[in-house]
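Below is one structure; the comments refer to it alone.
FYI, not all chains are in this one, though none of them got moved.
Lettered A, B and C in written order, each chain numbered from 1.
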Amino acid sequence: MEASRPLDALNSAKGKRVLVELKNNKQYVGVLKSFDIHINVVLEEAEERVNGEMTRKLGVLFLRGDTITIISPA
Amino acid sequence: MEASRPLDALNSAKGKRVLVELKNNKQYVGVLKSFDIHINVVLEEAEERVNGEMTRKLGVLFLRGDTITIISPA
Amino acid sequence: MEASRPLDALNSAKGKRVLVELKNNKQYVGVLKSFDIHINVVLEEAEERVNGEMTRKLGVLFLRGDTITIISPA
């Protein structure tokens, strides 16, 4: 991810593995497939992690932007 | 679900069983009938699950987008 | 309720008994009289339920959309 605007950083992360954290402290790791201006995000090959441990395999995953706190390369 | 934009992923999930989780941690599983840009969602043959156990059969179910955290194939 | 868009599902539920749940976990059952795009809802012959037990008869009831999580046939 590199950026002159924040969404540019998300754009260069497309197709790469990212970590997404939610306000409820759950973490999801997967390949960033798409996002929009609300920061709604779709991951592929997504896994849920709680306290760093994989708790569920979810495959394709839609995350509502409103619930996201951070996104970072995984 | 596949996606070039996040809502495309929801669109390709129409007619398929999905898992919807809410900010209050409740889970709903059902067939994705429709959604809109606010991520308001309608499921059919919906069941509520708490800690993975089915707690209620709800049939048709309208979920307000504002309360949704994630949507994934069930 | 059937739907090509989520509000269509609410529209076909008009005049029928529905269950409305709020973020504060209270449940209201009544006849769906009207709703708008904010999902503000008016029920008639409404009752409040807490843990499945009827706690109050409220008659006509206005529910602010922002506080609603799910709506389902009762």
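Remarks
We take it that a residue touches a chain if its C-beta (ideal position, glycine included) is under 8 Å from a C-beta of that chain, and two chains touch if they have at least 3 such contacts.
Keep in mind that this is a model prediction, so the values were computed, not measured.
Within the whole complex of this structure, the shared sequence is present as 7 copies, and 3 of these are drawn in position.
In this section, only the chains that are shown with their structure count from here on.
The most central chain, judged by the distance from its Cα centroid to the centroid of all protein Cα atoms shown, is B. Averaged C-alpha coordinates give centres for subunit A and subunit B that are 18 Å from one another.
Between the Cα centres of subunit A and subunit C there is a gap of 33 Å. In subunit A, no position touches at least two other chains.
For subunit B in complex with subunit A, the residues that touch the partner chain are 1-10, 13, 23, 25, 39, 65-66, 68-73. On the side of subunit B, the complex with subunit C involves touching residues 22-24, 26, 28, 33-36, 40-42, 46, 58-64, 66-67.
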